[in-house]
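The other protein chains are all here in position, but one chain of the complex has been omitted.
Here is subunit A:
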Amino acid sequence: MSFDGYKEVINEGDTVILYLTISQVYNVKAEGKTLNKKGQQVENIFQTPYGALKCAELIGKTYGTKIQLSKGWGYILQPTPELWTITLPHRTQIIYTPDISMIILQLEIKPGSIVIESGTGSGSLSHALIRAIKPQGHLYTFDFHELRTKTAGQEFQDHGLANYVTVTHRDVCCNGFGEDLNEKADAVFLDLPHPWLAVPHAVKALKSIGGRLCSFSPCIEQVQKTCCELKNFGFQEIQTLEVLQTQYNVQIRQFPTLDVEFLKYPKTEEVEKKDREVQKCLTAIPPAQQPGHTGYLTFASLYPIWARTVNKNEVDSD
């Protein structure tokens, strides 16, 4: 219950981020008991490289403080969608923060927006979307995988976000987003194997005053088909882009210096053995290897009905 609004103290049932180092970040639940693989109740103990953490001990602690482990220490933080994205249990490929940020800004989502997402996947983007639309807005998220929708629904419940989101099990390419959502949405997000099939349904779901659409696809062929379909259905401002983030490691490095000045003069008798000199330099080092592709983001606008170039009836009769 720790995702809705800022909190000071950890309550029982909160999801807590355990930060050890920049690459060792985990989420744990502040609960004394948990179920093991056999479904039996056992003590909730989280093993870290720096020793075990009894999760019950987290209850009552303040977020943003140090916590002692048997062989070191860690820090406990309140989860944000960004921290959740790097710690969540993967059930599918997930969308990461650089793409998520772009999606939210480009879809013009703000508090009060009605947003449709398909598929739900592991809920990485969903958490960020919910943060952006709170408190008056709503997220309708769809997935064709039944278990995924159930798990995601349970997660939203546990995180105290259930009021802002409706999870539905449905194949939106075949069955659309449902009559109830006709002309309700400000924005539609598609992360589907065949996003072009969902475009006609998106047109129905977007508000009559217009809205924005985004499709995330790893392959350029998907992008191509989607762009054609978007154009057919009268979308404007169709734009495809990709964002890649590089993280730098900032270090003060010492470089040995070379001195060749002495070569200009004849050798003298007294050979002074000098220490090798070093020069300090502040450097920002990119990783040796990093993801070079996540997915193409295609954005498009559906204009209000009075400015649309493709008539809805025309499309329906096609």
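Heads up, the rule we're going with is that contacts are C-beta pairs under 8 Å (C-beta built on N, C-alpha and C of every residue); 3 or more make two chains touch, one makes a residue touch a chain; residues count from 1.
Going forward, contacts and distances are computed from a predicted model.
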| item | value |
| --- | --- |
| Chain not present in the shown complex, as UniProt names it (candidates "Coatomer subunit gamma", "tRNA (adenine(58)-N(1))-methyltransferase non-catalytic subunit TRM6", "Mitochondrial import inner membrane translocase subunit tim17" or "Heat shock 70 kDa protein 8") | "tRNA (adenine(58)-N(1))-methyltransferase non-catalytic subunit TRM6" |
| Which of A:Ala56, A:Leu77 or A:Leu197 contacts the chain that the document leaves out | A:Leu77 |
| Selected residue (touches chain absent from view) among A:Leu69, A:Ile95 or A:Ala132 | A:Ala132 |
| Residue among A:Gly13, A:Gly32, A:Pro98 or A:Gly160 touching the omitted chain | A:Pro98 |
| Sites on subunit A contacted by the missing partner chain, in the whole complex | 5-6, 19, 22, 62-66, 75, 77-78, 80-82, 97-98, 100-102, 104-106, 108, 110-112, 128, 131-132, 134-136, 209-210, 220, 223-224, 227-228, 238-248, 250, 252, 282-284, 296, 298, 303-304, 306-309 |
